[in-house]
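Got a structure for you, written out below as structure tokens; questions coming shortly.
All protein chains of the complex are present and in place, except for one that has been dropped.
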Amino acid sequence: MSFEYDISSQEIREVTQLVVNGEEYDAYVGESLLGFLFQNRIFSTSVNLVTKEVRFAFCGMGMCSECEMIDENGSILRICQTSIRRNMTLTSRGI
Amino acid sequence: MADESRLRGRSSNVKASKHVVIIGGGPGGLAAAETLARKGVSVTIIDENPDLGGQYYRRRTKGATELLGDYRVDGTYLIDSVKKLGCTVLTDSYVWGIASDKRSLLIENSLVGKSSRVSFDYLIIASGGHEIQYPFTNWQSTKVMTPGMLSRLVTIDAIEPIGRKAILVGSGPFLLAVASHLIDSGVFVDGIFELTRPYRLTKFSILAVFFPAKCAEFLHYRLKLLKNGVKLSQGIRLRSVQDSGQGIIAAFDKKSGGKQVVVESQLLGVGYGFRPNSELLEILNVERGESTIFGHFYPRVNRDGRTSHQNIFAIGEVSGIEGFKSAIIGGVLSGQRILRDILGVKGFRSMSITLVYYVRSVYEEMFARFLKKIYKFDLGDFPDLDPEVLLCRCEGVHASELDGVLSQCESDMAYVKSETRIGMGLCQGRMCGTALSIIVKKNDPKSVSSGFSIRMPFRPVAIGSVAALESIENRDDVDV
Partner (left out) sequence: MSNSDVIIIGGGILGAALAFELTKESVGVQLLDRSSISREGSGATAGNLHIQAVHTRRPGQVIALDNVRLLPLQIAASRLWDDVEDELPEDIELRRTGGLTVAESESQGEEILLKRGHEIDAGIPGEILGSDEARRLLPDLGDSVRLAEFCPLDGYVNPLKVTPAWMRAAIRQGLILRTHDEVLSISKVESSWIVKTKNGQFTCSTLVIVAGPWIDQILSMIGVSIHMNPVAIQMHVTERIAPRLPFLVQHIAEGMSIKQVSAGQVMIGGGWPAQNLALGKTSDISLESMTGNLSQAVRILPFLKNVRLLRSWTGALGATADEMPIIGEVPGHEGLFVAGGTYAFTFAPLWAKTLLDLILKRAPKIDVSDLGIGRLMNVNKSKTARG
């Protein structure tokens, strides 16, 4: 879990299970996915379709397409523009 | 029409029938939306992100807010205001095309995976810009990103970057701002490496005294850097990055020669200023503004932000002036202009607001021009790419593949693209286009810089979404 703070003074926020490339994590619904991956040292979002290199988010604003991951519905998401939803499963695009 | 002339005297009905669509929920788009919606005009504001704010007013996540408090509260206020005033807000939505009548946008909602048309009477394009890149060896490393992303991670997502060390490379005053944010969050900045040589006292740079507020801001950054031991180098070029166990090792050189400079850090943020997200403007065929050495498309706009098309406005970064202040000014002016168009010339108060903003706009533009000269690029500042440099990140094309093609290319980006696949990938040349433009122009100085040609879709969109549009009748999606 990424944040540690004084929970007594805060409202309880919804925790959900987030699966990234097969690994399970606990995460808060509504938090930034990019921030989450960064904080948990998951430096891989996509695999380049030509060079097969592992890539991570580069531009942080939806322009480079290197942060694309595929969710549980098969939709392609740009992680830098996505918030954590309930029971999300993500796989690197290009794997 | 008879009905319309009767209605003309009753302004509330006239404004009710006109619909303004704003692309981009950053400071510019928000300011325009607020200006218009406050007077009862029907507004739709579209943004790709999960919430309004753009880059500058990006909302902190809940966790970060609880940890650190709200950030740039004027942004929060503006966003709430826009929502309360009844603007239709379409978030998680990106514009990918325009219908043949040039009066409706094609947008895709990325949450539900569906496309729809959004019609407009007036269009305000406040789509911002993204950071200019110039490749170097191993720039595709996962520890390399844009300064904007680094900044957002520490200020918005409230992240502790690995080991709390980073270097900033590229060009532009933005690097100073990002360094400041990183320092404030406890990240040690191992250095700022500026390609051009703006930080010199020259006869021209003394003109900065005409912009006292900006000077103060600059000095504030400069002092912060000095206090925190952050070295500011200029006239220095990034050549390669190596992944080391702890982070990265960056190697620089100078155009004038001399020893290589090697710096170790954990993360690297690189960006050379901004290029406009102007695809829609290009497709609309608005008149082009000033060209730059990079060949980026800027629209010609007047002081109100109006392009050569009567009902299309471009404000903020996309129109060529950096900075949130300019964007807000552009938002207010374009909003005021549209109000005058729809409601007729009105009132001393409205004209005086406009006048004040005109003055501010001129001031901001003069400062922007001043900065452009201070951070002036020379084609020769950019080093020739080593053969192993990955020029096109998406399609995996290395600089070596340009051998032989350049001599035949006749300064033609399209030809280079067809021979090498550079620019044919998912980002459609956004990351590599500027660099290729520079390379082609260095190869043939007589060439007129232009980027890759722009086509719909401006962003990839599922075929199913496009096919489904066929069954949607062409109607005004938003009626008042």
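Labels for the chains are A and B, by order of writing; each one numbers its residues from 1.
Keep in mind that, in the parts below, a contact is a pair of C-beta atoms (placed from the backbone, for glycine too) under 8 Å apart; a residue touches a chain by one contact, two chains touch by 3 or more.
Model, not experiment: these values are computed from the prediction.
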Could you pull out which residues of chain A are in touch with the chain that's been left out? 49-50, 74, 76
Considering the whole complex rather than only what is displayed, give the residues of chain B touching the chain that is not shown. 97-100, 106, 409-410, 412, 414-415, 418-419, 421, 424, 426, 428, 453, 455-457, 460-464, 466-467, 469-470
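Heads up, the rule we're going with is that only the chains that are shown with their structure count from here on.
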Once bound in the complex, which stretches of chain A touch chain B? 2-3, 5, 10, 13, 28, 30-32, 34-35, 38-39, 41, 43-44, 48-51, 53-66, 68, 75, 77-78, 80-83
In their shared complex, at which residues does chain B touch chain A? 48-50, 55, 61-64, 66-67, 92, 94, 110, 113, 130-131, 140, 142-146, 148-149, 152-153, 156-162, 277, 390, 393-396, 425-427, 430-431, 459-460
